[in-house]
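The following block contains the structure, expressed as structure tokens.
One chain of protein is taken out of this complex; the other chains stay put.
Each chain carries a letter (A, B and C) given by its place in the written order, and its residues are counted from 1.
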Amino acid sequence: MLKTQEYCLNFGPQHPATHGVFQVILTLDGEKIVKAEPVCGYLHRGIEKLAEARTYTQVIPYTDRMDYLAAMLQNLGYVQAVEKLMGIEVPERAEYLRIISGELSRLTSHVLGTGVYALDIGGFTGFLLCFREREKMMDLLEELTGSRMTLSYARIGGVADDAPEGWLEKVDRLMDEMPGYIEEYNGLITGNEIFQARTKFVGELTPETAVNYSLSGPVLRASGVNYDLRKNMPYGIYDRFDFEVPLGTNGDCFDRFYCRVREMEQSVRIIKQAIEQIKEVDGPVMGKVPKVLKPPKGEVYHEIESSKGIIGYYVASDGSNKPYRVHVRRPSFVNLGYLDEMVRGVLIADLVAILGSIDIVLGEVDC
Amino acid sequence: MSDWAGVFIFFTVALVFGAGGIVTAFLIQPRRSNPVKLEEYECGVPTIGETWVQFRTSYFLYALLFVIFDVETIFLYPWAVRFNNMQFFTFIEMIIFIFILIVGLWYAWKEGALEWK
Amino acid sequence: MEVNKEKSGIETVTNEIWAPEYFGTNPDYHNMYPVKRVISAGPLEKILNLARAHSIWPLGFGLACCAIEALMGANGPRYDLSRFGYEVMRGTVRQADVMVVAGTITKKSAPFVLRLWEQMAEPKWCIAVGSCAISGGPFVDSYYVIPGANKVVPVDVYVPGCPPRPDAVLEGFLMLKDKILQKRKVVTG
Partner (left out) sequence: MKERVKAPVEEIRQKFPYVEVDEQQTVIVPADKLLELMQGLKNEFALDFLTNETAVDYPEESKFELIYNLNSICHGYTMMVKTSVDRDNPEIPSVFPIWGGANWQEREIYDLMGIVFTGHPNLKRILLDDKFDGHPLRKDFQWESVRE
């Protein structure tokens, strides 16, 4: 066999398919990848070090800027960790508002994930179609929290303020239309033969390696592992809603993508049930929380199910009003740990499909 | 002589159109050359390892097949333009020409030149 | 196009942020490589600026959350960037006209932001989107963040916000158009 020469290629920081500044140094033999070495850290802003110099409430805006696509779920993780540390009771209405805005945030994140994945595979119209719905959802979130993306809506002990007049009816109306929109996505993107040819049986992941490499979120569930924190370890009031957890069969890029689309349908169901139940619940939106939060000395680790996977907050406090140490277990960062072995022997075009299906967000990878 | 003038005019207009764009761009463009601009662009970071590498044959085979069938379509154009006032014989002749190329395509397909090794 | 870079107030950059291996130790790089032309006529530039201003090709290069708003949101169906003709998002640096720095520049990404800027073809501009690109934003006292894109590249238009709304980014593009057409845009208030 004639010897072929390998060469190095930068799948570099500035690249349309890397969802931000993320570099993969590829050793290539023709089009086949021999070795892939991911290099991240181009967006490392040292949030964990900054959090040590901020009070407990001032850390909330930093959690928005990590996974800036589902900001409410990041706030929720941090806020529930501190509440667990201080043992604060959250009023009923605040719990419901957290669920509704959290699931809306998950919907915007999954819609963007669907649209950008269609863009990665080459379908620009899929991107435009998904962004049409995303703008509607961001209008609702902006009406509730005042900001489109970096919401900072959760507070330790409750939420910032109550839903404005008529907001819940607007959300309800949009949720009635969502199944129709999701049918459109399926028709345009999921049913597309070229899309299926590019993503089916590409980058397959066995359940054992997925669990061993502690991948989480749609990446784990696409391999058939039934592990969703909202079901297995319910936090907040998730046990009052019934919804299924979509699972994939052979863990390839198509299953990861399709799990996200079906999770959107489940989020719609949760929001509709939450809106039904919040009608007869009213009361304060903020629990009894001292002006200056001084949690007792101790540590807590609390994790919730964010749109990219399990987001976990480890908060250690030394009794002062500033956290002693905040560590964030970031799903996109851990999901990338297995990228090197996963793309060995794969063509470059499939690397784009695999990287898009893991759905990383660089603010979260580099923290 | 006159029809040759037509060809000559067509040729010079094409030349002027092409070269003219390049020359005016050279004259009026703002130019700032510095060492980094002349380096190769690879996603914003310097390249790793040596980049003068012999490429694999499958790239060359794909290019070869493309050129063959591209040239074939060029031959089809004049025939298609003068299609309606031609006798039946030229139609048969062109069908034979196309058939020969289809045999070539079938052979390349069978030999696996299209699959990516 | 005589956008006078010297007056745009780029202060000398501390050596440690600047990437020394690219430009030796001379931090003020403007007069090292002046812009040269074979023919430079005033009215000719005005005509060329008309074409340049109405079809700026942005470089698809998003760093952080501002990229979602500036590049994706502005290109989305509602805040349509292609109404102004700026929607051709180029992947390579060689074909781009404006570098939209949308996000935080960290010490690890400063050399490649600078390299991208130097490899862009003249005439080129830079829009700094978001408070991280203007002055470091919420991460200004981090050990790894460069406080502002103007420490690395000369910036023409600043779009404040964290992240700015997509229509603020459109306003930034239109201000850049006015700057290219030499129309002095007096910003009141």
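As a convention for this text, a residue touches a chain if its C-beta (ideal position, glycine included) is under 8 Å from a C-beta of that chain, and two chains touch if they have at least 3 such contacts.
Note that this is a predicted model, so its numbers are computed, not measured.
Interchain touches from the omitted chain, evaluated on the whole complex, reach A, C.
Check A:Phe22, A:Tyr62, A:Phe131 or A:Tyr338 against the missing chain and you find that the one touching it is A:Tyr338. Residue-wise, the contact with the chain that is not shown comes from A:Lys49, picked out of A:Lys49, A:Arg269 or A:Lys322.
Listed for chain C, the residues touching the missing chain in the whole complex are 107-108, 136, 140-141, 143-144, 146-147. Summarising the interface, chain A meets the missing chain with residues 40-41, 44, 46, 48-49, 209, 211-216, 225, 227, 232-236, 239, 298-299, 301, 303, 310, 312, 314, 316, 324-325, 327, 329, 333-334, 336-338, 366-367.
To be clear about the criterion, only the chains that are shown with their structure count from here on.
Viewed as a contact network, the protein chains are fully connected, with every chain touching every other. The largest tally of C-beta contacts between two chains is found for A-C.
Taking each chain's centre as the mean of its C-alpha atoms, chain B lies 37 Å from chain C. Taking each chain's centre as the average of its CA atoms, chain A and chain C sit 30 Å apart.
Taking each chain's centre as the average of its CA atoms, chain A and chain B sit 46 Å apart. Looking at chain C, one finds that residues 93, 112, 116 touch two or more other chains. In chain A, the residues that reach two or more other chains under the touch definition are 12-15.
Interface residues of chain B, counted against chain C in their complex, comprise 26-37, 39, 41, 44-46. If you check the complex, the residues on chain A that touch chain C are 12-16, 20-21, 41-47, 49-50, 53, 61-62, 65, 68-69, 112, 116, 128, 131-132, 134-135, 148-150, 362-363. On chain C, the positions that touch chain B within their shared complex are 1, 22, 32-40, 44, 48, 92-94, 112-113, 115-116, 118-119, 122-123.
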